[in-house]
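For this view, one protein chain was removed and the others were kept in their places.
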Amino acid sequence: SGLTGGGGGQSTDSGTDGGGSSGDVEIDYWMYFGAQENKEMTQLVEEFNSQDNGIHVNKQSVPFPEFLNKLFTAVNSGNAPHVASYYGSYGRHLEPITHPIDDYLSDGAKNEYFDIAWNNLQVDGSTYALPIDIHGKALYTNDDVLESAGVDPNFDDWDAFSSACDTIVSDTESRAFSFINWKVGQAAFRAYIIALEQAGGQVVTGEPGSYEVAYDDDVGMQTAEMMAKITGEYGWDTSQFQSDAARVQDFISGDLGMFIAGTWSVNNFENEDGNLPEDLSFSFEKPFMFPGDGEDVAWCESNSLYFPKNANHTDAEKQAAVEFAEYVTQNNTLWASAGGHLPAAKSVATSSEVKNTDLWQKYGTIQTMYEMVTNKQVRYQPQTSVHINSDRFWGPFLDMYLQNTDVQSGVTASADALSQALNQ
Amino acid sequence: MSNVETTGTRSPSRWERLFDRSTRELLVGMLFAAPYLVLFSVFLLYPLLKGLYMSLHEWNFLEPSKSTFVGLENYTRLLEDPAFWNALWNTLEFVGLTVPLIVGISLVLALGLNKELVGSRVLQFVYFSPYVLTVSVVGIVWAQMFAQGGVGTQYLGWLFEGSPLNSKFWAMPAIVVTTVWWQAGFYFAVLLAARQNVPARLYEAARLDGAGPWRMFRDVTLPHMKNALLFVVIASTIFQFQVFGQPYLMTKGGPVGSTETLVYYLYELGFQTRELGFGAAVGYTLLLILVGVSMLNYVLVGTNDE
Amino acid sequence: MSNADSTQSVLNRVTDRDVLRRIGLYAVMYGLAIVFFVPYWRMFQLSVTPMSVLSQGGFHWIPPELTFAVWQRYLLQEPIIYQWAFNTFLVASITTAIVLVVDSMIAFSITRLDWPGQGIILAVIMASFMIPGYVNIIPLYTLINDLGLMNSYWAIILPFAAGPLGVFLLVQFFRDIPEELEEAARLDGFSSLRIYARIILPLSTPILTALGLFVFIWSWNQFLWPLIVLNDDALYTLPIGVVTLRDVNALAPNVIMTSLALASLPLFIVFLLFQDKLISSVQMQAGTG
Amino acid sequence: MSGITIDNVRKEYDSDAGTIRAVDDVSLDVADGEFLTIVGPSGSGKSTLLRMIAGLEDITDGEIRIGETVVNDIAPQNRGVAMVFQNYALYPHMSVRQNMSYGLKLTTDLGSDEIRRRVESTAEMMGIGDLLDKKPNNLSGGQQQRVATGRAIVRQPDVFLFDEPLSNLDAKLRLHMRTELQRIQDELDTTSVYVTHDQSEAMTMSDRIVILSEGTIQQVGTPAEVYAEPVNRFVADFIGSPSMNFFDVRLENGVLQGADFDYEIPSGLASTVEANRTAENLVLGIRPEHVSVDTEGEETVTATLDVLEHEGSDNYLYLSNGDTEWTVRVDGSTRFEWGESVEFTLPAEHLHVFDGETGENLVADEGATATTDGSSVTASVRE
Partner (left out) sequence: MSGITIDNVRKEYDSDAGTIRAVDDVSLDVADGEFLTIVGPSGSGKSTLLRMIAGLEDITDGEIRIGETVVNDIAPQNRGVAMVFQNYALYPHMSVRQNMSYGLKLTTDLGSDEIRRRVESTAEMMGIGDLLDKKPNNLSGGQQQRVATGRAIVRQPDVFLFDEPLSNLDAKLRLHMRTELQRIQDELDTTSVYVTHDQSEAMTMSDRIVILSEGTIQQVGTPAEVYAEPVNRFVADFIGSPSMNFFDVRLENGVLQGADFDYEIPSGLASTVEANRTAENLVLGIRPEHVSVDTEGEETVTATLDVLEHEGSDNYLYLSNGDTEWTVRVDGSTRFEWGESVEFTLPAEHLHVFDGETGENLVADEGATATTDGSSVTASVRE
């Protein structure tokens, strides 16, 4: 691309994808995927382009931290792409800049996906996106560590879990358990939801569109306290974070027995050659050990494809965009085998290619996720109209966990900021 | 000299007859000035005015025409926002720590390198070269230095129990150290030039007058470097006031907002939550602060010049 | 070192105290140099340390094993860094060229031609010196957006080229070019354009080189603004490219450090080639302050 | 080739402190082929006047003609003038050849062969034939000066203008270049206006000298005239080195009464003074070389020797009586002792008496017409 590489709908970009024939409908696609996921998505796009269907997709990588911002600007300046990836539960937030696709969907598309994923994409009765996957967070255990402490990784309740943690701390050199996997507010938010719901609490109450902050009640406060005690009183984890990804590092090297992380986190275990380390044995357990008498549910999310507004887009292009999205969301076995995600399309999720992967068979990450989805043990975060994952709201939780702030003021600061944003 | 082609007086040309001298100068002058003036007015002056305008509105990003005029509300909100005061305080802390360190270290480097040393070119390279690095390289390398297994934690870990970037107290000093490493070379070069411009004769006169090394420094070197030192103080103050890259890359403003600086705050408002009107008000406030700082400095310089 | 002669004669008087002082000086200067050098060493050292060593934890000044796999990967297999380097080079070169041409033209017009209002215009430009770049980013962002320049290099180049530093430096320099030279040229029949192109510009090569180097480096190293206005990773410049590489490779210090080292390399080479010019350009800048 | 006529020319600059009148109502004729020097202290308006002739400054008021043409509105390059600047103003990035040929290229239709020929023959004449391909920075001061002069000559202008062309050279070279410039002017016979603040340069080089002060002409005349018959104290002081001795005196009965001496003057002289003077107080002036230590006259002054300076074949005596100090030049062979009393006379034919108020020379002959109040001055050219 030249100096004016941005351009409008008719992108001139042709670097990465083989050319479609000149009569093709050209589609721009923005995605934020990095590392493994980027490779696989690229492969999917190439696959799609190589089909003789009169559509050509130009993909662009946009860095995640700036993604939303850039998308808003692009829509605003009339430069938006036809398709853009984002979280499924962001429908309300993205609603002003995307358009519903019900008119363009092929018949029965709805039935291709797990219901929970499909329903999550509805805003006021319209479909705003198609889901690529359902990814969730659960409990990774390093089996070597657990073994050397003589601990069995089936935790039914908080007591069993706590004593296991105490044993690990006392009997091994390793730390027992980290509540978060990445030094970022979003990781704390996602893990907190799991514990909060098991304790019977909620992030917000009310209906989409009129949410009220709820986690500043007793349950929310107690759950936050539990979280902070992991690095405090309990001594299961250190309040230091040596780098953004330090917990992953510790887990692989056996310095950490267990942590809450996503299905896709296995990607981060890979070494330079793209393989999982041979001497690492781990499993992926349902994270239903937190105290309280709420429901046993875990947090989940879907990478999804949205359709930004752009007055320059023709109807044919919009149609082609949806066609492309259906293809990518319904033919993505790679997304599981290499990306570590549970595909959101039922038939893909249960295909033999997916079921035969190590991740399903040996490590059980995708399998566990599949079970939780089919057992209705996962739940999406609230569909707020604000950018709820922002550090503005969840930074305080990270700070509580790192013992940089006390629980009371951390929760209050977080809740105040979110309330204020929700009421704007 | 009576032959051909002497440079005799000639009559005025057409261009000369068409416009008088001052009109011609004006036309030619504007022709030369125009390209920059266009750039300047479009990309500097206009945004400056527009920023003021935006700061008086609740700015609708998607549909600017739906922005509503709110008067000074953004400014009053700003003054009531604890995050603003936190960012201001953090920025002052950063500047207050960084500027003296930069001045001190660059002065030491400049005075030392003014002597003839074996390998002075190499030394100069080492001191100055960090300045040509981009903030992303600097920030990431130093984040590593202060992370697990990094040099900083390895040797100074006892100070801050693990990584300083995790500590409310030490995160800012860590960013300060990073910045000093990055920037000191620039000011070192400035001060070195100033030192080398001190007339050698003065040291000889001072020697004959019986001055020792300290006296020479105090009575000859320092007074001569005064203007350069003032430049260093002013320039680094203004530049460091705008610190953004280091906290963005090293701490994301944390822990507990202890490294959230004014520009970082501005960036979040403008580009994360897209409250552009409010962000513009922050920008203007920053401008006022910096103009105040410069004024103060100019006053200081002014009274010091004889 | 203009006053080396005096220092020399002072230091030649070999007494014990002078020797001690000299040893102390070397200790301080080389000590500081080593401290300054540590980050470079760590960057290089980590870039050649294999993951197997890194995941053990532990601290090394010299890694027990070496691998150049990551260097190979970025130098040979994944061309993205070349792409970014090219982009950065393009942006920095165009910016530099525009600044040199446009700034020298207006500086010429202000110092060498005589027209009403030039004083006021110069004053306004100089006053804008006080406006720090970041203050303007929000309105500038909406402007770039309105102009449809998002995700294009002009979005980086044009605002940068509007800065007053070059005008400031060149006005100072042009003023010091003897007026007689221009008058001699006028008597010789030079037009204004010819005086600009044939007299002023050739005479200003030192300052133009200095300014050019400076602008080039600044532009090369821009971070926040390209981060905001560029969307497409194929369009990225090195400084933001390496940050996204970090986000993607957060686990692998050797990968990150290699990319950082590669990103720093071009300017390091420039610096090595132009050390004196660059340093004197810094000093010129200060001279105007 | 042509003369220059300057008619009631005025130049005002606007500055913060109000209007500066740099040149005030100056009128002057320069004859065809004449070598005219303008001298005066710094800031007296010499350069301004020259630059108005060149066209580098606008003329506020009045008219300048070169030959028959009024040039007020003609661009510099079209006036047929060439100028040599104090700092030579050579284009430092061009070779000597380029420096010399540029003006020809731009202002004439000459072919490049012809230009080459002219440049080379001029360079030969200036003795810089072997420097043609060097850059000015590689030349010595004297060589640069020659190039600058050559650049002016090669254009074969009607008028040469020089603005302190020698002041950047060291003393010896300056002396040498004076001679050289004179030789060239003799040869080319081109009308020349030469600005300097060095009176000795002016005295040695010119056909006529114009003495400027504060923008107005003080006197115009040949070197001999302005030396021997300065019209006022300013000129008397400015011309000659060391300067004329001045003493505040009164005239009583034909006796000049100074603070520390009395001196009787011839009655003819005394009555001329009486006739012309406007004030009670007068100033007596006599040049150091005119004081005579041959004490043959009956009227003498006595003073004590403070310092004796031996310069070449001359001795300078610095004498004092009371608060009055005398500088006297005597022959180098004369012997004096420090502290000795020296007796000397003031030959009447060399005495100048100035009016204490107007500064006018009360005993000047009427040869050169001149005024001190800025009104017009015309003088005929010496043959």
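Chains: A, B, C and D, in written order; residue numbering restarts at 1 for each.
FYI, a contact is a pair of C-beta atoms (placed from the backbone, for glycine too) under 8 Å apart; a residue touches a chain by one contact, two chains touch by 3 or more.
No experiment lies behind these values; they were computed from the predicted model shown.
The chain not shown here is touched by just one of D:T204, D:Q257 or D:T272, and that residue is D:T204. For the options D:G150, D:P223, D:G258 or D:G285, the residue in contact with the chain missing from this view is D:P223. In the full complex, the hidden chain is touched by chain D at residues 171-172, 175, 178-179, 182-183, 186, 198, 200, 203-205, 223-224, 227, 240-242, 287, 289, 306-307, 309-313, 316, 318, 329, 338. Within the complete assembly, residues 199, 201-202, 204-211, 215, 219-220, 223-224, 226, 306 of chain B touch the chain that is not shown.
Here, only the chains that are shown with their structure count from here on.
Here the largest set of C-beta contact pairs joins the chains B-C. For the pair chain B and chain C, the distance between C-alpha centroids works out to 14 Å.
Averaged C-alpha coordinates put the centre of chain A at 40 Å from the centre of chain C. With centres set at the average Cα position, the gap from chain B to chain D is 55 Å.
Residues of chain B in contact with at least two other chains: 144, 148-150, 271. Within chain C, contacts with two or more other chains are made by residues 57, 141, 228, 240, 243.
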